[in-house]
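Removed: one protein chain of the complex. Kept in place: all other protein chains.
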Amino acid sequence: MILQNILIWFVIIPLIMLAGLALCKKMTQIRTVMVVCSVALLAIAGWLCVDFLAQRAAGNTAEMLYTGNWMWYAPLNIKLSVGVDGISVLMLMLSAVIVFAGTIASWKISPLPRNFFLWFALLSMGVFGFFITIDIFTMFMFYEVALIPMYLLIGVWGTGRKEYSAMKLTLMLMGGSAFLMLGLLGIYWHSGPSADGAAHTWNILEIAHNGAIEKGWQYFLFPMTFVGFGVLGAMFPFHTWSPDGHACAPTAVSMLHAGVLMKLGGYGCFRIAIYLLPQAANDLAWIFIILTGISIVYGAFSACVQTDLKYINAYSSVSHCGMVLFAILMLNTTAMTGAIMQMLSHGLMTALFFALIGMIYGRTHTRDIRKMGGLMQIMPYLGVCYMIAGFASLGLPGLSGFVAEMTIFFGSFQNADLFHRIFVIAATCSIVITAVYILRVVGKLLLGPVFDDHHRQLTDATWWERLSTITLIVCIAAIGCFPNWINETIQHSFLPIIENLKAAI
Amino acid sequence: MNLTMLMYLIPSLIMFACGVYGFITRKNLIAILISLELMLNSVDLNFVIFNRFLFPGQLEGMFFTLFAIGIAAAETALAIAIVINIYRSIKKIDVSEITKMKF
Amino acid sequence: MESIGNIILYFVVAVIIAVFSAMAVTTRKILRAATYLLFVLLGTAVVYFQLGYEFLGAVQIAVYAGGILVLFVFSILLTQHPADPASVLANHRKFVGGLAAVCAVALLGVAVCKFPLIDGMSLTEAVSIGDLNMKQIGHFLLSSEKFGYLLPFEAISVLLLACIIGGIAIARNK
Partner (left out) sequence: MDLTLPILILAIPITMFLILGLFGMKMSHKLAGILGILGMGTTMVLAYTVAFDYFFSGNSLFISGSERLQHTVFDVTWLQFSPRLVVNFGFLLDPICAMMLVVITTISFFVHLYSWGYMEGEKGFQRFYAFLSLFSFSMLGLVVATNIFQMYIFWELVGVSSYLLIGFYYKTPSAVSASKKAFIVTRFADLGMLIGILVLSFYMPTFNFIELTAPGQPQAVLASTGGATFLGGSVLTWALVLIFTGGMGKSAMLPLHIWLPDAMEGPTPVSALIHAATMVVAGVYLVARMFPLYLMEYQALDFITFIGAITALYAAVVACTQVDIKRVLAFSTISQIAFMMVSLGVARPEIHEGLGYMASMFHLFTHAMFKALLFLGAGALIHAVHSNDYTAMGGLRKYMPITHWTFLIGCLAIAGIYPFSGFFSKDEMLSAMYGYSTFWGVWMTFVAGLTAFYMFRLYYLIFWWDENPHYKHHRPHDAPWQMSLPLIILAAVSCVAGFIPFGELITWNGEPYHIHIEWVKVAIPSLCTAVVAILLATVMYRKKNSLPDKAAAIWPGLWRAAHHRFYWDEIYMFITHKIIFNVICSSIAWFDRHIIDGTMDAFAKVTQKTSYTIRGMQSGSIQTYVWWYLMGAVALAAITCWAIL
């Protein structure tokens, strides 16, 4: 029975959410549905996390747990295959936390709250679906499901040049998907026979176990898949959707997009591009190391001179997500572990940032840091949260960013040749630049005298804003203070990928 | 002198050519419709002519024309309804002016 | 050998058709165009009579000359000041239209002239073979056997109904 698999519920609950919302009329009903379902998601993710760790502790060393296979299009052998390893579990947890925080943060969304949450739920379904599947076709499908609602969410509920940004974001990501589709089809046609006797398979595990795809094809398919996912991971030079898209998106969408959707890119990169195409990954990594290395420094430098809060964070995301891809390309356990931690950290931290920016914007009606100042005196709670987010971003020990960045640096430094060294050192320089732009914003926005006397009447955070931010801050601090269990979970999950890489070389 | 098929086809051809010319050149919607009627009429005529000279024992051409006339009537009625409606809304029936729904 | 009356009638009708068609599309007064069209349609009806299709000729006169043309005239009167001449056509427009017409004539003329069956039989022979009366036509129209046209007949009926309703719906004053 399909429903007995716990993973399926990550898709079913959003579906229930959709159905529930379709029936809702009043705002209270909508909120009830959203809160109940997002709490359910959070609970189920938490339970999965605990149960997963228990199973691992009990000695279950299978690569993926909770696996299940259900055929849904036999002629092409497309199945709904689910299964999770430690990384997926953490990603699901992250998504659940951010969906919850995002729901709470859009407590007073208007206009059309019902439609907003409908698309929001669809988006989260795509995200959850992506993380639970191990079938690349179904994965791609969920990927698209997650992308499309973005267009409407930004185009309808956004601010500023929203139509332009929505169009740009959607088109660029769709362009990436086109590459991706090509890559995935290529992988499928060279995948070798499936376990149940069909000629080809979409299942990641089966493809990996069937052995390497022939080398020539790998050289073609790796750039396709990596660029395809890299666009979503804001890799230079395909990152320009991110500043415009984030700047115009409504709060919850920015949160979910930067917090989770961009992680789909990094996740796909190692789960598909590196795991399934190890030889090409090994030989062609240098190209993408250059690009992601540029992303890291370039995003940070660009962020230094922006004046729009959301642009600053968007460029900061370019830098931080560049770090994720950069670390993945280092092809060793420590660096890749760091990449996943950076995903978690960046997800939580950026979600917090965007939530706070949304809250500040909702009060001051501007995001231009030149037109604000001294907000710490007026809204101390939001100010403190913003500082915490900033410190997490610039890598203060005790918050998640530090752990992730350090793991990445120490892992990356294990590659002993000069090329890697130069890029690692360039990447480490970003921690200084990050400090520069974060402190610049904090200094201009929160500290100093009050810039605009009209702002003195503004109020501090409401209860739902506090709930939303506290959820995220607690997670950030928890990862920052007690990183080792996450670290171990991730490291264990990387073993097959690393083995595959070693076998290929 | 025999009246052959060719002789009947020639006026029909001229009629058709005039219809084409009118259809392409005229701007007035009703004039265009008139040109259209000319072309249609020439075609009807051809059906009858071919039926009479090539397959004299059969009736397909005749019936086809019969129905074509019926349809032409329907079509004209509708077209004129549209023309009148357009005239009501923009007070013109010049094709070069009717561009509101273009692109 | 044809009767001389037939021949004269043919030439008269042919000239009428050719001349009035040309005038219908070149005149600048739209009401005149409609009138010239009437002559063309009547000429066509005469051809039908000459070819031995009396019923068809009658339908042509009744439906076309009687019905459609009246519609035209009414619509012209509704939408236009009858005395208003249309604007003078631009030369390039005339050229383009003329070119199309000439091409069509040239091509069709060549095709017609070269067609091998074109000089099959004369009018007299043809008319003598296929003789038909109203009873037969009525029979065929409502027959569902071979050479029966019941289905198109019904289809046309429905179509006409639809057109009537559509015409009313479109032209109706809101």
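Per-chain numbering from 1; labels A, B and C assigned in written order.
Assume contacts are C-beta pairs under 8 Å (C-beta built on N, C-alpha and C of every residue); 3 or more make two chains touch, one makes a residue touch a chain.
Please read all numbers here as calculations on a predicted model, not as lab measurements.
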Shown chains in contact with the undisplayed one are A, B, C
Of C:Leu107, C:Met134 or C:Ala169, the residue touching the omitted chain is C:Leu107
Missing-chain contact among A:Thr201, A:Thr251 or A:Thr407 belongs to A:Thr407
Of B:Leu3, B:Ile24, B:Leu45 or B:Ala77, which residue touches the hidden chain? B:Ile24
For the chain that's not shown, point to the residue among A:Gly197, A:Gly216 or A:Pro237 touching it. A:Pro237
Hidden partner chain, residues of chain B it touches: 20, 23-25, 32, 95-96, 99, 101-103
To test your reading of the contact rule: which positions on chain A touch the chain that is missing from view? 168, 171-172, 236-237, 239-241, 244, 298, 301-302, 304-306, 333-334, 374, 376-377, 391, 394-398, 402-403, 406-407, 409-411, 413-414, 416, 424-425, 428-429, 431-432, 435-436, 439-440, 443, 446-449, 483-484, 487-488, 491
Take the complete complex as the reference. Which residues in chain C touch the chain that isn't displayed? 96-97, 100, 103-104, 107, 110-111, 114
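Assume only the chains that are shown with their structure count from here on.
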Building nodes from the protein chains and edges from chain pairs that touch, which of line, ring, star, complete or other describes the result? other
Work out the mean Cα position per chain and let me know which chain is farthest from chain C. A
Tell me the chain pair with the top count of C-beta pairs in contact. B-C
Chain centres from averaged Cα atoms put chain A and chain C apart, in whole Å, by 72
Centroid spacing, where centroids are CA-atom means, of chain A and chain B in whole angstrom: 65
Chain B and chain C have mean C-alpha positions lying a whole-number Å distance apart equal to 7
Where does chain B touch two or more other chains at once, residue-wise? none
Hey, what residues on chain A touch two or more of the other chains? none
Okay, in this complex, where on chain C does chain B touch? 1-2, 6-7, 10, 13-14, 17-18, 21-22, 24-26, 30, 33-34, 37, 40-41, 43-44, 47-48, 51-53, 56, 59-60, 63-64, 67-68, 71-72, 74-76, 78-80, 86-87, 89, 93-94, 96-98, 100-102, 104-105, 108-109, 112-113, 117-123, 125-127, 129-130, 132, 137, 140-141, 147, 149, 152-153, 156, 159-160, 162-164, 166-168, 170-171, 173
Residues of chain B touching chain C in their complex? 1-28, 30-31, 33-35, 37-38, 41, 44-45, 48-49, 52-54, 56-59, 62-63, 65-67, 69-78, 80-85, 87-88, 93
